[in-house]
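The complex is shown incomplete by one protein chain, all other protein chains being positioned as in the whole.
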Amino acid sequence: MIPFGCDYNFGAHPAVLRRLEELNATAFPGYGEDELCRRAGKKILARFGCPGGEVYFLAGGTQTNQLVIDTLLAPYEGVIAPDTGHISAHEAGAVEFTGHKVLALPAKEGKLDAAAVARLIDGFRADPNHAHMVFPGMVYISYPTEYGTLYSKEELAALSAVCRSRGVPLYIDGARLGYGLAADVCDVTPEEFAAFADVFYAGGTKMGALYGEALVFPHGGMPAHFATRVKQHGAMLAKGWLIGAQFEALFEDDLYFRIGRHAEKCAARLEAILRAKGYAFYLPRQTNQLFVVLDDDRVKALAPEIGFGFWEKPDEDRTVVRLAVSWATDDEMLRNAEALL
Amino acid sequence: MIPFGCDYNFGAHPAVLRRLEELNATAFPGYGEDELCRRAGKKILARFGCPGGEVYFLAGGTQTNQLVIDTLLAPYEGVIAPDTGHISAHEAGAVEFTGHKVLALPAKEGKLDAAAVARLIDGFRADPNHAHMVFPGMVYISYPTEYGTLYSKEELAALSAVCRSRGVPLYIDGARLGYGLAADVCDVTPEEFAAFADVFYAGGTKMGALYGEALVFPHGGMPAHFATRVKQHGAMLAKGWLIGAQFEALFEDDLYFRIGRHAEKCAARLEAILRAKGYAFYLPRQTNQLFVVLDDDRVKALAPEIGFGFWEKPDEDRTVVRLAVSWATDDEMLRNAEALL
Amino acid sequence: MIPFGCDYNFGAHPAVLRRLEELNATAFPGYGEDELCRRAGKKILARFGCPGGEVYFLAGGTQTNQLVIDTLLAPYEGVIAPDTGHISAHEAGAVEFTGHKVLALPAKEGKLDAAAVARLIDGFRADPNHAHMVFPGMVYISYPTEYGTLYSKEELAALSAVCRSRGVPLYIDGARLGYGLAADVCDVTPEEFAAFADVFYAGGTKMGALYGEALVFPHGGMPAHFATRVKQHGAMLAKGWLIGAQFEALFEDDLYFRIGRHAEKCAARLEAILRAKGYAFYLPRQTNQLFVVLDDDRVKALAPEIGFGFWEKPDEDRTVVRLAVSWATDDEMLRNAEALL
Partner (left out) sequence: MIPFGCDYNFGAHPAVLRRLEELNATAFPGYGEDELCRRAGKKILARFGCPGGEVYFLAGGTQTNQLVIDTLLAPYEGVIAPDTGHISAHEAGAVEFTGHKVLALPAKEGKLDAAAVARLIDGFRADPNHAHMVFPGMVYISYPTEYGTLYSKEELAALSAVCRSRGVPLYIDGARLGYGLAADVCDVTPEEFAAFADVFYAGGTKMGALYGEALVFPHGGMPAHFATRVKQHGAMLAKGWLIGAQFEALFEDDLYFRIGRHAEKCAARLEAILRAKGYAFYLPRQTNQLFVVLDDDRVKALAPEIGFGFWEKPDEDRTVVRLAVSWATDDEMLRNAEALL
């Protein structure tokens, strides 16, 4: 079975696992209050060009989204998100679980339109009945999106400007951030990316860690008593330094971005294979996820041989499937795919 | 620094880490729906003598407590717990965060009295105004307790009988379960323990895993759509198999209990050292945690050399400190402690 | 000022107020456990042809919606609603406050399409990833809708059939139920209406009561320990009998529906006045709310003389305003409106 079903199907990048082994016989203080977390945080902030920022390490993506949204929003506020966003569609209502509404806007190729965001916020504020409505208190996007697409620098700048001018923070879910920033079509630097965001996370789970996400407040502003909020959410891990250790490895020798480049190359090669064989793309590929439209017969025939994710059914007889490559993808997998597809 | 500050200050037992290394190049399906989790679950159920039970793997203890309590209680129910219980005192209100009250009863040496539990439940039911009160819907205890003490078989049987006769499930927090069941003073077998409980968790984080807890429903009865509740709580990890892998290693060759025996021996030896040197114990030692009363001068003198936890101040001039041993404790640490104390 | 701004701008129908005066010197037991509530409940059930049903009296509409939705849904479920529905747009996120997502579908003239509901539920159930999504657990509609429109018997039957066949309860917000069922275009009887619904409320606040709504489970099935849930929501009133008393008055001599007929006649007359004077309707009038499109200049000119609600702006220069009549509307108001408009 060629493992293209997702980008979180292998353990850890060898350099990450080696780091855990090296540190295994050393005692550390608990709950993330250790030197490894501090050092890893500094390395991340340096790489994103925001040395005055703040970093907090968490275990998983939904947890991170839920925490950021719940702690940055006032209780009467909701979060604007694309209707295809992870928090809108595939987190089982984790945001609503904490009492906040997701104010969904129609997405285009997974992306939110800055003008639509402005209209929603301005319309709310102009509405004489708005005390009876949910206040828009944050904008959520993902980069890359759930459809593997990327906002251009112009689009990010526009969203950021809309948010800043209206005093609404922009939060960017970077579960696959390294795959996005290392993509050929990406036109923002990590520094620019961090400057546009008010808060974002650089994902580890899909980028070579066993588990863990680095939540970054590039301009500071971590909510007061954040550790207590993390604990209250059930999200604090006793052995917090283990995530710090993994991220320190990921941000040494630019490993995080080298992983991104590796996946980009694999994705480009897989795209070329698929194109050469006449497969139809549902969306132009931009990052490490490829969305292909298959006849249902073809889906059945391929399923035992190659892993892929079922995305949606554009019509009765066809299915959109997702193929994903990652840090773990190697030559052999791609050769096998070429032979099989 | 002698690392006796807690039992979660080292990475993973070497056998556990080795297992992760061995599996690192193999692809697995996500979200805990993999063969490793299934196999580890079966091994755990076999060891606890409840092959018809159900197991779910989670990342941390507070998260597990929050999930079990929130999903097993009806929305109008609260959980009875000792006032010194972890959920009462040291989880930042994680239970209340999900809308449920902790109905605290005074603990004795960290333990809940079965008769007091019966009085609370029966008194509630007899109260003509009870529709205006929080319904007692579950009993929470920890084994060992936060004070390192153990319920005797008789005490567990009494609590279990009170719960069963009143239709209220008994949930046992086993963050240090292996240290409890392997203690010299323990008079219950794993099979008996599981039979008394309606739901419990066998902790991994403090027992040799990098992270992870095994939630066990020994007689079945996992709440409907439990995976969705886990996701909604932000508690689902993409790479769920990694916890399964660690627990499979822990429940091979009885490692979980061998770790417990090892800690018991270390604790007994540390206790002997402390007794020989005239230290006063706050509570008789029963498991891997030792509570000692120190003059504050002594605390200051020792602090740079030996890790310990600050527990409480019985008076102005003295402090109760906790020393903890674990799977990671070795001869050298004990010899150093003997020289230092 | 002609008071057409809303249908909740006057105190109580004289017969309702008289009833409160008559009972003022009599003592009653608290919390709705009184004879008046029981009698009023029976009268309501009789009028809706469902004598085996259950009734509970609450103070306000948002509170009732929040309670019904929170108590009937499982914690992992959300409620399907039209995007223009009161719970979607104008209750400040009261549903999300209790942890549940509103699964909004595009409305047409304020109404939900049965086929769209079926597609959402069936699509969810067919989705292999649905454990990561919010379960659709209830359908919410309002009758009349927030746009004053009515579902036809055929439309209600279709929605009810979709819900029943899929085991999802249909909840109907009847804040203005009497105005709907007494409308000329209404083609369902109260008995048919109640038969289609799984739970509904017959509004009092807008139908002649000082305050109060009658929540009806026409086929039984009130959630267990409902009174405790009401208390937990902060929604239990000590003097519960006062709502029972008002509803008993409203359901004597068919007052509730006579009020509806009165408003229908007033609305028809106001519609005729507006049509005669060439006003453009935003939607065809069906009940006691009239939506008219005005030039903004006209809005400014009329605002000091006649009360109306601002609804939306179809373009830069025009505004949709709402005029509402009620039990309190009288000849003089209509004559004044005719002279003014």
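Think of it as A, B and C in the order they're written, each chain with its own count starting at 1.
The rule is simple: a contact is a pair of C-beta atoms (placed from the backbone, for glycine too) under 8 Å apart; a residue touches a chain by one contact, two chains touch by 3 or more.
Remember, it's a predicted structure, so these values are computed and weren't measured experimentally.
Colleague: Sort through C:232, C:289 or C:319 and give me the one touching the missing partner chain.
Modeller: Candidates C:232, C:289 or C:319; residue touching the omitted chain: C:232.
Colleague: Can you say which of C:25, C:126 or C:224 touches the chain missing from this structure?
Modeller: That would be C:25, which touches the missing chain.
Colleague: Just the residue numbers, please: which parts of chain C touch the chain that's not shown?
Modeller: 1, 3, 5-6, 8-12, 14, 17, 20-21, 23-30, 59-63, 65-67, 91-94, 97, 205-206, 210-211, 228-229, 231-239, 242, 307, 328
Colleague: In the complete complex, the non-displayed chain touches which residues of chain A?
Modeller: So the residues of chain A touching the unseen chain are 70-71, 74-76, 99, 131-133, 135, 224-225, 227-229, 231-232.
Colleague: At which residues does chain B meet the chain that is not included here?
Modeller: 76, 78, 89-93, 96-102, 104, 128-129, 131-134, 310
Note that in this section only the chains that are shown with their structure count from here on.
Colleague: Looking at every pair of chains, which has the largest contact count?
Modeller: After counting contacts between each pair of chains, the winner is A-B.
Colleague: How far is the middle of chain A from the middle of chain C, if each middle is the mean of its Cα atoms, in Å?
Modeller: Result: the chain centres lie 42 Å from each other.
Colleague: Would you mind pulling out the distance in Å between where the CA atoms of chain A average out and where those of chain B do?
Modeller: Inter-chain centre distance comes to 33 Å.
Colleague: For chain C, give me the residues that contact two or more of the other chains.
Modeller: Residues 76, 99, 131-133 of chain C each touch two or more of the other chains.
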